[in-house]
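This is the structure I have questions about; it appears just below.
Only a part of the assembly is drawn; its chains keep their places, and the rest are absent.
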Amino acid sequence: MSHLFGHDQPLSVQGSGSPAVSFVGSFDPRVRVVAAGLFAIMVVSLHQIEFALGAFVLAIGTVFLTDLPLRLTLKRMAAMDGFIIVMLVMLPFTTPGTPMFSVFGADASQEGLHHAILIGIRANAVVLMMLSLLSGLTPVALGHTLYRLRCPAALVHLMMFTVRYISVLHDEYHRLRMAMKLRGFKARNTIHTYRSFGYLFGMLLVRSLERAERVLEAMKCRGFSGHFPMIDQLMFRPRDGVLAVAFFLLVTILVLMDRVYVFAY
Amino acid sequence: MHIVDGALAPEVLIGGGVLAVAGLGLGLRKLPIDKIPATGVLSATFFVASLIHVPVGPSSVHLIMSGLAGLVLGWTAFPALFVGLLLQAIFFGFGGLTVLGVNTVNIAFPAVIAGFVFRSMVSRRNPVAAAVWGGLAGASSIALTTLFVAVSLMLSGDAFAPAAKLVFFAHIPIMIVEGLISAAAVYLIVKVKPELLMPEDHVAGFELSASAVNTKQASEVNNG
Amino acid sequence: MSSLINLNDISYGYRAGQSVLDRVSLTLNKEERLFIAGPNGAGKSTLLRILVGLIKPNGGEIHAFGKACVTDADFHDLRCRVGFIVQDPDDQLFCPTVVEDIAFGPLNLGASREEALAIVDEVLDQLHLKHLRERITHELSGGEKRLVSVAAVLAMKPDVLLLDEPTNALDEENMQRLEEILLELPQAMILISHDPHFRRKLATRTIELRGGKINEVAMKKCTASDKSNRESETHVQSLATF
């Protein structure tokens, strides 16, 4: 799929051969995946803007320890913010509380504004930290990682097959779409357009089911009897342990201070 | 349609997570090991659907096609759609990690429900009737999804109520478009490869009858 | 002027630093059947994709039907007049039935449903494919798919045809049908093919793309480079001895 990702919008530089790994990329992916999850849970439970900002700064700091292309990462963040902006703008006006200012007769409350800003910062902190911690991790490596983290094997294998065939099917889609374009097709708001897209997707489904049948046949031809191999080279070294402990402490302290702060007032 | 990290109340996040794990468990139980390749390839197809943009009014949206996923995959739509959301969350930064459970429930449950409700009607042989029901399945699964999204927002605080309403009404054109596209897709599938929309046991029966035909034919050959 | 399409100094590379096409120029005249030969990966398909605007070249100009093509709208108009038959017919046929697939092009050009159906019947008649009208595209044989994909493009009444390896995976019989059909068509066309025999039968001119450059190949030279050449020459001689 990294081909697709490269095709679409490359998230990180994924050269074949031996790419130079960044500082973050040099740790065991298991630690990185768990850390990203932990960070997300902790940040979501922060209540104070100050500490949420702290988490956000932490995430920005981490970005500089990776080889994420800055411009692209920013574009992604902007896309996500565009997603939630409407909700954030509405919040101050719909939350009851101390009025602060009013627009067209609608009162904006201080509490509402506070809540909106908090949500904005938390969302950005989580996504940014996740993108940096998991930078350079291929979907395949993610699968291996989840497998070693004891996710159900069926789910991991399902994910591996999905990852394997996304690029094949995306190419197929692309070729069909080009052929449509070559016959003067232009996407408009017409029934003809929607019917054509329906046919396109239906055909894609039919073709992929036939492919699935062929894949299963090929597997049987190689003696498949209900077992998938998983061969990876994940290694847990002392420095991974150090990172895990340090990260855990940092995030816990952040949350504890957040709570103490509430308590103190 | 994705909710982002940091907006929902912790109770909603946890509730969503628990429901998602339950759904995943059920879905995986219905997934024998030799169905994994087929489910994976179809899951990839639905992932590709989310990369297809169609025009709606002056703007454009990407397809979801969860109704069709429910029709084709049944309960296994749950893990299949989860995998897609997981990959999107991690590699595209869409949605987030803590809301993964909520997002999965919001998209996969409507798919499974639409699949159950409409499957028997869609697996009829008449392509036009099947297309109408398929369209309804597509539209209603999006409608349910937006409803679920609205509910998860409302549960996180009354202040979200207007936003929730806005989400619902803003998605009405998308429901219609998804319905039309699903209808056309079902029409094509019923014409080209109706097995794709057969309920499980029907497929087994289909294969059985096929082999019965084969043996019958073979014995005729022997007789003649 | 009789030139339909003009490519001027086209350069292209998929990646920075790569050079697939290097200042390629090409002219298609009226009633010509121009063949492009060349090894795998020489950039033949790329050149056709640039011609119809699916890829933007890094440099160069494209003129078609006496007009320069620059914007997307220009290329959309061009695609409505130039029929492109892609390499794999499976990629082209995506509608459930043959009649719907052939009607797709005319509908895109703004024809009404009745007009489109009339065109479908006309084209199927022209190619003697009436018996396939109601068939499901997905169940056609490879050869039938290819012929239907030609019909689908002809239904748009193009002024120029582009065919990318139309003889791939065709058996003798379907190949023969295709040759006959193409020979009867009045349109100018550009064809890509690795098959020297096919080339000899249809080409009015052949060019070779190699190392990003175009070489004009004289008709004689072209036939001399194929394998069955000696037979045919002997054949000509044997006829000559009558």
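By written order: A, B and C. Residues from 1 in each chain.
Following the convention adopted for this analysis, a residue touches a chain if its C-beta (ideal position, glycine included) is under 8 Å from a C-beta of that chain, and two chains touch if they have at least 3 such contacts.
These numbers come from a predicted model, not from an experiment.
For the complete assembly in this file, the formula in terms of the labelled chains is A x1, B x1, C x2.
Heads up, the rule we're going with is that only the chains that are shown with their structure count from here on.
The chains other than subunit C, grouped by which ones touch each other, come out as one piece. Across A-C and A-B, it is A-B that has more C-beta pairs touching. Greatest Cα centroid separation from subunit A: this falls to C.
Distance between chain centres (mean CA atoms), subunit B to subunit C: 40 Å. Averaged Cα coordinates give subunit A a centre that lies 21 Å from the centre of subunit B.
In subunit A, the residues that reach two or more other chains under the touch definition are 196, 199-200, 202-203, 206.
For subunit C, the set of residues touching two or more other chains reads 95-96, 138. Residues of subunit B touching subunit C in their complex: 127, 187-188, 191-193. Subunit A contributes residues 172, 175-176, 178-186, 192, 196, 199-200, 202-203, 206-207 to its touches with subunit C in the complex.
For subunit C in complex with subunit A, the residues that touch the partner chain are 52, 54, 76, 79-80, 83-84, 86, 88, 90-92, 94-96, 100, 104-105, 107-109, 138, 152-153, 156.
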